[in-house]
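Yeah, one chain of the complex is gone here, protein chain that is, but the others are all in their spots.
All chains are identified by letter, namely A, B and C, in their written order; residue positions are counted from 1 within each chain.
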């Protein structure tokens, strides 16, 4: 490649595949399993090109048997390998959650730390393209709630590559949740802001560190994945209205960078959490609790959350779009916050 | 039975079995499926006596095939029956979550409300008796987070019977989570306060209504299931110290009685949430968020939560007991709250 | 078991109806998706799994069913829905997401539910099987007649739900028939690459139930095998596993580049399109002539066009209706 490092832009899909390829080159223990991750390159492009370079032994199309192949990844990881497995849509977790949370996430603990399970479970999240209620969920809270697995959610290709490399090198299981609308697959449309400059060489982004992606003083917009881009757009609008919004990209739900959240809200005094996962018992409640349990007087206004309502995801576009978080809703929420204050 | 209505005490297990039996007598559509729910009467006694009265057609021991029999319950419920199925330990949800959340919880929505799925999924929760990390979880947040199913958690036999009757009669799927330490099975030890007077006749307890089980002014202790009893004990201690604690038993997580939570905290100005489920992204964060998003100035002190730490459940008794919520921790939390205020 | 003349024409008519419906859906689906194919755009957004090529499976099985029998289908449900008698206008309106749709647009193409004819789907591979077993149990407990049929792809036969459901049905001897539409592919993965037996009907041995293999996407072969399986279920003889060799003429979903197909596969399949083939059979048998065929095709097209107009002219539910029907 002749593109300059600083200027070459990649989609998240390409960034993920590049990180995997680079690790596979230097570490023979790394291999990939999943449905349609071979010649097809992953339904969401996460493994494109890998089979050509690494062959069918290290890039393995599986039967539609998530319990078996994710369980197998646990066995292989415990035996010295570093598998990457793909669960095509996070919505399918229900057919294989035992392998994920009772084996992958707990075997290290059950063994007193003696058995390591260095594996990456990558899975697509999110809706917005009318794929209805079994193919559009985020389920961030579902995974983050259960101990024993790290959970990362990139919002752009730079983080996507660095988090993937970090996840593969991590000696712990990492659930890597990528949002379809950021992926850069033509057929899904793509959030432009997700496709950013990505260094060609290998690097890591530390798991467990949030990023202030825009500085501001009047409100903290805390989000992850696709939500970060809604926040950035909302911040632009608010700036025109004379307000400066800080945007915090959590990047990792486990570990959660509570300090970063508290520091930001400590500065701004206002909090809006934006989450595409279901409203109740999830990410948005946790972020709010994180702030107030630490300091119940730091808020100048009641905190707000824009999350997916507690409803299955409807197919019809008007209903689905209405239910999703977006920049307008964030702007409105902020305005209301200022009015009621 | 000759015991007087007002005085006859039942364990939760007996109360559940009685509610099921009474509904089976009046409604031929009700039947039960699960592992060891036949001659054994349910590992936790939830179906004791049923097979003798109703026979093997309506009380069906199943293979160890949770995906199939819970899926089958969905099919039977959609076809006009009212099945009750038991998932022996909630910890096993990972082998059958798709049937639960993608079928049971969503088919009504997917059908535009035209297909009803009136079924009860009952499942045991909780630890404290050293059954280790795959047999001791609560997972309240996991179920409550996902839309489309009601979730109830009784803390005593009166509620247990009334909630079971209400759940069976509900035209929606209800997840009925009973805590092992309240069950009244001799071999598990039992919280005495759970075994209370239970009317012989059939009655319902409305799903979605919390109960103030002890009135107080200085702090709201909000909990569910076994936690309610820790709170009641803590309230006793605090009373001796001159403080009056209000104890709110949520009883139902979906729907969540947010009004009751806000009303109580509105009165007391202090909030401690007690939850045996994992700390992060769960019930405790949701309750705190519920309060402050509504009113960020009603709190006199930072809210606290006593939940299970974000760790798999250890086997060894000293570690497990240390990690569990209990009355002492609640008392300590309140004292700290008053000190820091 | 041989179909009557009436049944033969019924099967042909429903194949034609399903095919024309999908031909129209295919073109409407592409509206707003060119020059850039973005699944989110157009009058029918989201994933679209066409069943063309697989119509024989649907008609050969459903020819033996009445409205009261239960069918659970998959992410690829149109041909089965048509053959099961799902209300066409409402079905198409649902595919468009309209208020007049089967579910008011809450479901969409992978979630077609028509309680009137006991039809349901799930977009999760293998997850229609448990509900079919439960519906069969329900009939048994209620002493009501009716069988349940669970459709699935050959890829689903490697999912745990397959095993659990077949075992449960066999242990309880329930009136249910499991139908595998073996189109040789699970998205891009060939059956041979992921299935440890050459043919899935062999797996019936693991449940002590009959396993029947129908080769060659043959309408009347399917009719015969399904007829026997369903009759046995009705007689209380328990479940059957039916494996049908079929093929999909299109990609897994619309937008699929199908690069994984061996060269020439697609062209070969077009030659074997089951609809012209069955048409020829019926012409040869004298059940159809050019005129009656044209009339039948016209009628089918007219029904489809009516349904499409109905869908196009219908309104969406209000956005806020998203909040409804979570609970009843």
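Here is the rule we use: contacts are C-beta pairs under 8 Å (C-beta built on N, C-alpha and C of every residue); 3 or more make two chains touch, one makes a residue touch a chain.
All values reported here derive from a predicted model rather than from experimental measurement.
**Q** Check each of A:11, A:46 or A:62 against the chain that is not shown and name the one that touches it.
**A** A:62
**Q** Per the definition of touch given earlier, which of A:17, A:37, A:51 or A:73 contacts the omitted chain?
**A** Of the listed residues, the one touching the omitted chain is A:73.
**Q** Which one, B:212, B:237, B:311 or B:338, makes contact with the chain that was left out?
**A** Counting the whole complex, the residue in contact with the absent chain is B:311.
**Q** By the contact criterion defined above, which parts of chain C meet the unshown chain? Give residue numbers in ascending order.
**A** Its contact residues with the unshown chain are 158-164, 166-167, 170-171, 193-198, 202-203, 205-209.
**Q** Could you please point out the chain A residues that touch the chain left off the display?
**A** Its contact residues with the unshown chain are 29, 31, 57-58, 60, 62-63, 65-81, 83, 95, 98-99, 102-103, 107-116, 147-148, 150, 171-172.
**Q** Mind listing the chain B residues that contact the chain we can't see here?
**A** Residues 35-36, 38-40, 43, 61-65, 67, 91-92, 94-95, 128-135, 186-189, 309-312, 314-323 of chain B touch the chain that is not shown.
Quick note on the criterion: only the chains that are shown with their structure count from here on.
**Q** Where the centre means the average of the CA atoms, what chain is farthest from chain A?
**A** C
**Q** Give the identifier of the chain nearest to the protein's overall CA centre, each chain being represented by its own CA mean.
**A** So the chain sitting closest to the middle is A.
**Q** Let me have the rounded angstrom distance from the C-alpha centre of chain B over to the C-alpha centre of chain C, please.
**A** About 40 Å, centre to centre.
**Q** State, to the nearest whole Å, the distance from the C-alpha centre of chain A to the C-alpha centre of chain C.
**A** Between these chains, centre-to-centre, one finds 35 Å.
**Q** Residues of chain C touching 2+ other chains?
**A** Counting only residues that touch two or more other chains, chain C contributes 104-107, 111, 122, 124, 127, 160-161, 326.
**Q** Where does chain A touch two or more other chains at once, residue-wise?
**A** 67, 91-92, 94-95, 132-134, 309-312, 314
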